[in-house]
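My questions all concern the structure below.
And then subunit A:
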Amino acid sequence: MKLMTALLAASAFCGATIANATDLEVTHWWTSGGESAAVKEFAKAFDATGNHWVDGAIAGSGDTARPIMVSRITGGDPMGATQFNHGRQAEELVQAGLMRNLDDVAKAEHWADVINPKSLLEGCTYQGHIYCVPVNIHAWQWLWLSNAAFAKANLPVPANWEEFVADGPALRKAGIQPLALGQQSWQVTGLFNNLILALGGKDLYLKIFQDKDAKVAAGPDMAKIFKAADDARQLAQGSNVQDWNQATNMVITAKAAAQSMGDWAQGEFQVAKQVAGKDYTCLPGLGEPNPYITTGGDSIYFPKLSDPAKSAAQEVLAKVMLSPATQVAFNLKKGSMPVRGDVDLSTANDCMKKGLAILKAGNVIKSTDELISPDTTTQINDLMSQFFNDMSITPDDAQKKFAAIIGTAN
Partner candidate 1 sequence: MASAIPPGDPAVPQGPRPRRAFSARNITLYGALVLIAAYYALPLYVMIVTSLKTMPEIRLGNIFSPPVQITFQPWIKAWAEACTGLNCDGLSRGFWNSVRITVPSVAISIAIASINGYALSLWRFRGSEMFFGILVFGAFIPYQVLIYPIVILLRDIGLYGTLWGLIIVHSIFGMPILTLLFRNYFGSIPEELFKAARVDGAGFWGIFFRVMLPMSLPIVVVAMILQVTGIWNDFLFGVIYTKPDLYPMTVQLNNIVNSVQGVKEYNVNMAATLLTGLVPLIVYFVSGKLFVRGIAAGAVKG
Partner candidate 2 sequence: MTSVLVKDLTLKFGALTVLNTLNLDIAEGEFLVLLGASGCGKSTLLNCIAGLLDVSAGEIHIAGRNVTWAEPSERGIGMVFQSYALYPQMTVEGNLSFGLRNARMPKDEIAKRVARAAEVLQIGPLLKRKPGALSGGQRQRVAIGRALVRDVDVFLFDEPLSNLDAKLRADLRVEIKRLHHRLKNTMIYVTHDQIEAMTLADRIAIMKGGVIQQLDSPTEIYNRPQNKYVAGFIGSPEINFFDGALAGDGFATGGTLLPLTNYAFQGAPGAGPAWYGIRPEHILSGEVARGLPFATEVEIEIVEPMGSDTLAWATLAGIPVRFRMDGQARVQSGDRLLIGFDPARASLFDKTTEKRL
């Protein structure tokens, strides 16, 4: 009898360890220095639960990684969890019933109460069910400036976009690349969208991307934006790098004066041990008054798996990712903002604090990823990429094409 109990206990124990020590492959495209450091925080926290984080990093950018993720899921070889951006990238996978719903975890962990801003959870909700875990907020609307570069050109660090544009010729004279811009099209589009929101304001932004109003897109307000984009492409002439972090590196090393990039760029400044305010300056909303930030960012989706042990591990991972400690550790490394308002960010640096203040003021707006389909995004990417590289295309022409895309957008 005693032996029996011992055996039972032993088997129960073994069963428990087996259930706990589950390998879960997580695919993502967080491969730059700051991003890798941030992923390590997730891996650490997940491994601490007795499971094992199998890293499925796919280099390049989201554009490279997403097709691989999608074809693995649709191809019947799903990973344990995968990154997508907030928004519509996984919409059809959810529709097709390939993704798992997280209603139970969400309820148990009171996601509805802790996730801030609320719109993030809405983005994860499809027909009343929750399908993803938002893990961070990435605001695109930043202008990063190299203090050293302006010092070298004997210029004060500008406080907004107009001042920066005005400094352009002087920077050139001093042998400094005014604007660093990676060649990949999503970076160009990002800059353009920043110009819309910062210079055109919230209403214009929403009329274009939410209402898909082709008339507004062809109208005079947008014409101003295209004029500004024309300035931007002049300033970016000579920036020959491909990747965003190479562009950031130009700012870090004072080869370039500025870059308009999302807050993840901050991770690179941190890796390079630079201090906000001293070595570099950050201008949310490109330094324009009443800055808004978009609540884009990354979410983790969980494909449906047949293995119950893995399904259980998925729930653990979802829980871990949203825990306050992981949120802080991850976002500090990545340079993004946490998705819950109840965490302690006293260790955050100046720039992130600026962002958090805007977040607190409620000046948030949906990102383009949440408003338009990847198909439309690709079309805008192609147009912007062409416009920024081909000086023979006038802002007028580009605007006409842009309006046509918005007119057929979905």
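Heads up, the rule we're going with is that a contact is a pair of C-beta atoms (placed from the backbone, for glycine too) under 8 Å apart; a residue touches a chain by one contact, two chains touch by 3 or more; residues count from 1.
Selection criteria: all candidates are chains of the complex that A comes from, given by their letters.
Small disclaimer: the values here were computed from a predicted structure and weren't measured.
Given the candidates 1 or 2, which is the one that touches subunit A in this complex?
Candidate touching subunit A in this assembly: 1.
Please output the residues of subunit A touching candidate 1 within their complex, sorted ascending.
Subunit A reaches candidate 1 through residues 27-28, 30-33, 36, 39-40, 43, 54-60, 64, 68, 71-72, 74-77, 79, 242-243, 245-246, 249, 268, 271-272.
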